[in-house]
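Missing here is one protein chain; the remaining ones are kept as they sit in the complex.
Coming up: subunit A.
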Amino acid sequence: MVSVYIPVQNSEEEVRVSLELLPRDASDILDILKAEQAPLDLWLVIAVLKTVSVLQFFDSRFREYFKQGKIEQFRQILEEGSSPEIDEYYADVKYERIAILNALGAYYSYLGKVETKQREKDDHFILATQYYNKASRIDMHEPSTWIGKGQLLLAKGDLDQASAAFKIVLDDNRDDNRDNVPALLGQACVLFNRGRYSDSLELYKRALQVHPNCPASVRLGIGLCRYKMGQFEKARQAFKRALQIQKMLRLLWPLESWICKQMKAADETWKGMEKMQKAFEIYPYCAMALNYLANHFFFTGQHFLVEQLTETALAVSSLGLMKSHSYYNLARSYHSKGDYEKAGMYYMASVKECNKPHDFVLPYFGLGQVQLKWGDFRSSLSNFEKVLEVYPENCETLKVIGHIYVQLSQTEKALEVLRKATKIDPRDAQAFLELGELLIQSDAGAALDAFRTARGLLKKNGGEVPIELLNNIGVLHFERENLRLAGLAEQTFREALGDGVWLSFLDGKVHSPPVDSDASSRQYNDLQFFRRLEEEGTAVDLPWDKVTTLFNHARLLEQLHDNEKASILYKLILFKYPDYIDAYLRLAAIAKARNNTQLSIELIGDALKVNDRCPNALSMLGTLELKSDDWLKAKDTFRAAREATDGKDSYATLALGNWNYYAALRSEKRGPKLEATHLEKAKELYTKVLVQHPSNFYAANGAAVVLAEKGQFDVSKDIFTQVQEAASGNIFVQMPDVWINVAHVYFAQGHFALAYQNCLRKFYYNTDTQVLLYLARTHYEAEQWQDCKKTLLRAIHLAPSNYTLRFDAGVAMQKFSMFTLQKTKKTADEFCICSVTEENTIDFECLAFDALYVPVRSTVAELKNAVRVFSQLSTASSLHYHGFDEKKIETHVGYCKHLLDAAKVHHEAAEREEQQNRQRLELARQVSLAEEARRKAEEQRKLQLEKRKQEDLLKQVRQQEEHFKRIKEQWRTTEPASKRKERSQMEDEDGRGEKRRRKGGKRRKRDKKSRYEMDETEGDMMDGEMEDDDAYVNNEDDGNRMNDQEDDKADNNAQVLAAAGLEDSDAEDDAGAPSSNINRRRRAWSESDDDEPSVRQLEASPTRENLAEFPGSDGEA
């Protein structure tokens, strides 16, 4: 029990006044004091119980009264003690009077400090100043007065003057004032408020050294400094010590609890909250505690309490920063409730209360968030930038700023900021996610890396990886890896999809139902299949957030050519979400790829039922209608598609352009006027697209085609080459058309490039007969007949029912035989000359013989093949099944027959020539043999000659027999020809015999023998031979002429056929007619082209849909 003893005047007795039992009425004590004329210091003791520091005065003694509600009494006592009477009475007691005055000053400055109303606050401060001034008047140099003044100034917020006041004390060398503890503390406080925490800490430490038993406030100061300097553990120790010394609950508990929170220890937070609540109970009007409590409740989600607490705090506090905190709390509460309006208001108020972002940055952040929500990106950006000024390395802020830059489409800046964010905190999955999303557009690879990192981080933290992220990773894998690592994409999609009914489809446990063969065209209606599955107890569920991923997975499967599974997934999507147009479109695209036009159109119809202005569906319908030759409908559909997008969808415009282009070339009558207008229109449309999208490959391609059509090959080639280069750099777009078109231009300009071959290998798996046809034509032009034939045979093998190819093959063979026939004649002569001039060249002769014989033989074979092909064609055409009309077939048949005759003539000529050549050869051989023989002895020569002749003869006979047999076997069908051959062979035999006869009589017998064998025919032979010779000459002429005629006819035929839209390769043209060359090439060009884009370009539609789909999915993420 603390008590004071008041000495009784003039005696040794003392009056004991217990502090706990302070009289209710201060006047009692005053009376005692007055009556006993107690020393003045007792007056103060009663009131103040003289303490070392003014701070302690506030916190301990004064509170005794304050708490007991005895402020009045206190003031009464002190005012009594400073009254003029006292001054007079105690005039010589300077120090005590000063102390009392100072106590009063301190009292009033405290009142001023805690007073919330500005006017009364000012009053209090004025009173306090008066008292201090009074004290100063008693002694100018009294340090405690200066300290008091300093405190007062500090309370008024006048840091500079306060500092000056404290400095006066500290610089005063008179006493030991250098270590004047209150002054030190005051100065420390000033420094603290100026943010010079370490200096402040030094001063506090000095104070502690000087006065080790100093009150808790010093330790409190140390703790605060440490706290501000981020040394939480040390701060906490200091606070604990302070608490031990003195129970400064009101201030300390909140602080300590806040530190606990900062240290992020959950249980300590809770402890801290308990302390805070204690503090709250002890003193319900401390704004700081209120704020912290509110803060706590905010985190526990009790918004109602937050609002109440902060409102109270606002009411009791006038300090800007504190108010700012309160406003901030309120704003935050509203913010989290989604009341952005109010939240924004309060944030704004909060920002207004604390002008410098360095003091309290959080409301700027909040305000930025709200403004972001409102879409006010610029102000939001400036707020966040303020936050960034204070915390330049704050990831959250960096991310938000990055986001805003994205919104303001300043991608570069956004990338920079986000990269910085990820660099600062490489474990922030969110930042990587945003970075990845940003990169998707520009750099898929880097985006994928970012997404992967994000996924890794999320997984490491045990968090659930959002389905969107997995979806994006999958899509990127899908797009970027070019299907090489499609497995990865598939895996990712699977992970994203998790468990569900689709797994059983994907794993092939459940197959699509058996389909009745007749009903297969209505296959898509088998949604019943899913119903049945449901009935069987399989849950057919598809959560909405997985639809996109499932769709993408199906796309992937489709890309991997697993169309079956893809279809089931699409159907599953449609079963659950019948409005998912894209699934219809994909199903239609699959059906289209499988040539199931009917089903495809039905599916598109379904899609249009969902949205009859869906441009994708309309475009696709248009291409389908084109495919089924429904020209007018297609045009309307494309127009509708274009209108549906207000002409912005370049695809529809392109399609219309293409339509016009085909129309220009397809029209049966080929009106040049119509053609020109169509072309012009096409060009106009292409140009329109190009204006909208200057980098549209297809439009550029189309425009170039039109240019080429007009004969401006150089320009068009340039364009094609550019497009080709651009396209080859892009993995999403493959444009074989351009390759082919480039090749066309080269071709038209007379360069037989191998571009076609490249196209074939690169794009069509060698399955495109049209390109093979181009290739064949290139060979044809280059007179590589065998290559041409082989290429055509390949084409026939690929497209067996295309009879045009057979026709072309026949022409190629005929051409080949004609060519070789002409050539062999020439070479035969050369060979003969050689063999005559050179001696001793039997082997060489044999070679020459072979060289002559073989080509002729193969020529004949080829001709036979040609005849067969043509005759087959003529009979086949009589079956009406390849769509030629009656008249054309007739001309066709006529032409084939002509060819057949021509072939016969050729054949005969060949045979004859062969024989003649052989004869000549034989002659030469005889000569050489004779010469050789002459050099040898008579008998030996005789013998040898005999032997050789015998051998030769035998060989000839054998050869002829063999030949005869072979020909008989192979050419049974053309009996007359072979008969003729037979005869000419005999004739040859005969002729040789005659020559021999002339040479030497000794061989006659044997000759006679052989002659005898052939006697029967010899009679006619001579005549026949003569005639034949004439006929041969005639025939040769005839043949040539006829060939020309036929060529002309072929030309005519070709033109007729071409006019009818038959895609003849017009290979039958005469290669030697230069005048028609340009025309022909031009036609070739146009023909080859007019099918080209019709198939290729429109095939682009699925690709386009892909592209359309993926951004969508990204958008969701």
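Definition applied: a residue touches a chain if its C-beta (ideal position, glycine included) is under 8 Å from a C-beta of that chain, and two chains touch if they have at least 3 such contacts; residues count from 1.
Just so we're on the same page, contacts and distances are computed from a predicted model.
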item	value
Protein name as given in UniProt for the chain not displayed, "Anaphase-promoting complex subunit 4 WD40 domain-containing protein", "Trafficking protein particle complex subunit", "CMP/dCMP-type deaminase domain-containing protein" or "Acetyl-CoA acyltransferase 1"	"Anaphase-promoting complex subunit 4 WD40 domain-containing protein"
Which of A:167, A:234, A:633 or A:794 contacts the chain that the document leaves out	A:794
Hidden partner chain, touching residue among A:872, A:926 or A:960	A:872
Contact partner of the left-out chain, one of A:593, A:610, A:691 or A:930	A:593
Residue numbers in subunit A that touch the chain omitted from display	508, 511-512, 514-518, 520-521, 560-565, 593-597, 629, 765-767, 790, 793-794, 796-797, 799-804, 809, 861, 864-865, 868-869, 871-872, 875-876, 878-883, 970, 1062-1063
